[in-house]
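The structure is given below, and queries will be raised subsequently.
Here the complex is missing a single protein chain, while all its other protein chains stay put.
Think of it as A, B and C in the order they're written, each chain with its own count starting at 1.
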Amino acid sequence: MPHSVAILGASGYTGAELVRLIATHPDLEIAALSADRKAGQSMGEVFPHLRHLDLPSLVRIDEIDFASVDLVFCALPHATSQEVISSLPRNVRIVDLSADFRLRAAADYEKWYGRAHSAMDLQAEAVYGLTEFYRDEIRTARLVAGTGCNAATGQYALRPLIEGGLIDLDDIVIDLKTGVSGAGRSLKENLLHAELSEGTHGYGIGGIHRHLGEFDQEFSALAGRPVEVQFTPHLIPANRGILGTVYVKGEAQAIHSALAERYAAEPFVIVLPMGEAPSTRHVRGSNFVHLGVVGDRRDGRAIVLAALDNLTKGSSGQALQNANLMLELEETAGLMMAPVFP
Amino acid sequence: MPHSVAILGASGYTGAELVRLIATHPDLEIAALSADRKAGQSMGEVFPHLRHLDLPSLVRIDEIDFASVDLVFCALPHATSQEVISSLPRNVRIVDLSADFRLRAAADYEKWYGRAHSAMDLQAEAVYGLTEFYRDEIRTARLVAGTGCNAATGQYALRPLIEGGLIDLDDIVIDLKTGVSGAGRSLKENLLHAELSEGTHGYGIGGIHRHLGEFDQEFSALAGRPVEVQFTPHLIPANRGILGTVYVKGEAQAIHSALAERYAAEPFVIVLPMGEAPSTRHVRGSNFVHLGVVGDRRDGRAIVLAALDNLTKGSSGQALQNANLMLELEETAGLMMAPVFP
Amino acid sequence: MPHSVAILGASGYTGAELVRLIATHPDLEIAALSADRKAGQSMGEVFPHLRHLDLPSLVRIDEIDFASVDLVFCALPHATSQEVISSLPRNVRIVDLSADFRLRAAADYEKWYGRAHSAMDLQAEAVYGLTEFYRDEIRTARLVAGTGCNAATGQYALRPLIEGGLIDLDDIVIDLKTGVSGAGRSLKENLLHAELSEGTHGYGIGGIHRHLGEFDQEFSALAGRPVEVQFTPHLIPANRGILGTVYVKGEAQAIHSALAERYAAEPFVIVLPMGEAPSTRHVRGSNFVHLGVVGDRRDGRAIVLAALDNLTKGSSGQALQNANLMLELEETAGLMMAPVFP
Partner (left out) sequence: MPHSVAILGASGYTGAELVRLIATHPDLEIAALSADRKAGQSMGEVFPHLRHLDLPSLVRIDEIDFASVDLVFCALPHATSQEVISSLPRNVRIVDLSADFRLRAAADYEKWYGRAHSAMDLQAEAVYGLTEFYRDEIRTARLVAGTGCNAATGQYALRPLIEGGLIDLDDIVIDLKTGVSGAGRSLKENLLHAELSEGTHGYGIGGIHRHLGEFDQEFSALAGRPVEVQFTPHLIPANRGILGTVYVKGEAQAIHSALAERYAAEPFVIVLPMGEAPSTRHVRGSNFVHLGVVGDRRDGRAIVLAALDNLTKGSSGQALQNANLMLELEETAGLMMAPVFP
């Protein structure tokens, strides 16, 4: 019998992506879809690419009967998310795609999100959702906090290197190029086609991007000392895809070996042969991560490149992978579709 | 036990798209992949987005043992295709994606493709591959000829109208906008990003595009008299997707009803509510067709809009749908993935 | 001594385009720039591509001293435009880029714009701004009404053919592909990069697009009888550029000759050799129009293709060309820059 799931915030891109993925999932059934402002509309009206599916209409969250729901995907904005999740019955398991439960310390949340956290009790039971590194905790968690898409990209490149003591912790630069869907369906001038296409620019640079909170938390915990990376995201004219170019001081060959070994058994993380560079085009629409390692003409310096689809592996695909674990399903169920190229 | 298939011409876009679709197909197994000039390479080298798959390496066609192959997808250029298919053993069933077996009359082939056909005996047994209209013949065919992607688009819009006698047969205009992947991986200046992006132009216009051969053949047969449409394709800066804007003289409401009724039971053809216009974005990467009907301020004129993904429903998805029928599998197997949006 | 001009509505795309063009104009000086909501900001803050220019800061319209202004470019939304222009002193000459003064009959304005016109006295003195066809009237006009960008495209293709009696007036189809900047800087979901890129769709179809008002007025006047064209615009993922594919019944060769003759002396309208199709890429950022004529396999049918840049020749370039005439300057001053390709 399929498990019953609800998606809260189904009118955004990550909500729609969840529906896309679950549409061919053998063991999940969508019981409810919420979208407060678009309640009453059908999903096919809001997202015509989902017209062929037989889906429940969009409703307000308070219209959902959670008694018959096994798991909730919460694709709401941060701050809203913590309120809503606080009100859910305890029987429901939750994968949250917002930023609300990623940071373990109340002070960190306040620092990066500019407001106090109102549900620190829930935070205490939340598990950080980077599947490949928290798999066991995720299996038994009631609440899993999906990672930031940029934060996931950087961590795939760096965690094994920090754990292995392979790089200089004081000189890590993450230069990131990201597609526009990561910004969601929000109406801003700089997200218009006329303003975004045919160019690129950096944004949120200078040590102020919120995903730094995740980098700091995770890398410092791994290293057992404070680690502060330099992180510079750029918007590129593509809808899906993040490429992280990570500059580290360490031996390229050792770094490549460490990554290859660490991810050898992972179904979704592929380490390219030494010297090859990944492309976001080659993971588009899929749950795969491609990692590449290239040296420099100077010894002791290396570049790790990581490519993933921000809406899939960076968000909704990760969420589904975690849900599979929580529901004791095949971890890869619904997620093995190949990337769409060209 | 899965059926064993081979893909000839696997280094092109339609070949790669077949691999993408078959990757999650429950009943097919790829036994061989050919690519003459790239023989010896792995598929992951030629198409890094398929790296995660365990696939046979690319070989020359003469290296394939067809004895153990149930069905061959032939994704070779026209002219080459007829030669290769002529040499295949009779036990093998074939879905050809080229133009070689679409036109029943030798004279038509010569007219549109500028050379004599060398395998008219095979042509005699070929079935035209527009699934929804040749389903029964396809089931039992040994050789199915995949349709042109533009030709498919126009036919979804027009066949039921011609059959129903709903439109003026002398005044049909098909204005088509197509993405660039339909031109394949060929190296031409006008397919470079620098020359194609950020603009549009018509090509092959003035009654010379080869897909007119299919329109003429199919529409004339349906009408029982010669029908010559006006057909003007345009290249737009998108990789996937064809939008046909079809101008007809007829009553819009009757046209909508005819289309809605004709396609009501079809799993992949969706008729939008009267007055709504489809978008190629909403079928991207999927096997779905979206059809819309809009009237005009003047009675007796209507516009039928048809959107599909040229690489999927327009080519490799259609091929797989036909293969499913030929192998007595579920017709929709491997094809129910939702479109990728955004 | 340069003429002094003001641009009202300088924070939109057509306002910025005017500044771009006037920046290298030898005889014009920008005395004032208005933008009500952004008053107080510098133009370089609102449009960083204009940072290198020494421009007046944005002000509210009521802050402008029109006594020293020779000519006003009014790049405001329709309805607002008629109010503002009514309040300008009589000494000022005006090029309006809105839709407010394009339609001569009050009933037509009300029909297409859904509200009564409040300045029909001004309408009476307005000259329709399609330079090549109203040049003499424009020279002496106080108020020139810039045409719609789509309306201009269709008229370049069709006016000489209607005047020459070369085509069937009852069977004209204008299938138009337009870039997104024509929609302005408005914040709508379907203008987001994530939703607009990589695809196409029709909009405003079925005889409801407002530019039909202009087509009806102009073509009917030329023909001396009512002419109603069929007009279907499509949005394509490009920022600038309109391609009109115009289907007519007439002899292609005669049509080509008529266009070539009519535009032979025009500095900005280029008729390509018979059979060649224009591309929007080849007029991008310039004031040129490229026209092509292609026949059909059936006699008596032809396609006229017209390409222009909607922000330049379709709007701000046309406005400047008209201003040059009004101020007795060289008509081409500031407008001879070559298109930007690639």
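By our rule, contacts are C-beta pairs under 8 Å (C-beta built on N, C-alpha and C of every residue); 3 or more make two chains touch, one makes a residue touch a chain.
As the structure is a computational prediction, the values presented were derived from the model and not from experiment.
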Displayed chains contacting the withheld chain: A, B, C
Residue of A:40, A:165 or A:207 touching the missing chain in the full complex: A:207
Hidden partner chain, touching residue among C:70, C:100, C:198 or C:296: C:198
Residue among C:102, C:234, C:281 or C:313 that touches the chain left out of view: C:281
Full-complex contact with the absent chain, from C:53, C:79, C:120 or C:274: C:53
Chain A, residues in touch with the chain not shown (by the definition above): 171, 173, 175, 177, 179, 194-195, 197-203, 205-208, 212, 228, 230, 232, 234, 236-241, 243, 245, 247, 275, 277-282, 284, 294-298, 301, 303, 305, 307, 342
On chain C, residues whose C-beta touches the chain left out of the figure: 13, 16, 19-20, 23-24, 47-53, 181, 197-198, 239-240, 268, 270, 272, 278-279, 281-286, 288, 290, 336-342
Positions on chain B contacted by the hidden chain, ascending: 13, 180-181, 185, 187-189, 191-198, 237, 239
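To be clear about the criterion, only the chains that are shown with their structure count from here on.
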Copies chain B and chain C - rotation angle from C-alpha fit, nearest 5 degrees: 180
Geometric centre: closest chain by C-alpha means: B
Inter-chain centre distance, chain A versus chain B - centres from mean C-alpha coordinates, in Å: 36
Between chain C and chain B, distance of the C-alpha-averaged centres to the nearest whole Å: 39
Per-residue overlap in chain C, given as positions that touch at least 2 other chains: 194-195, 197-198, 237, 239
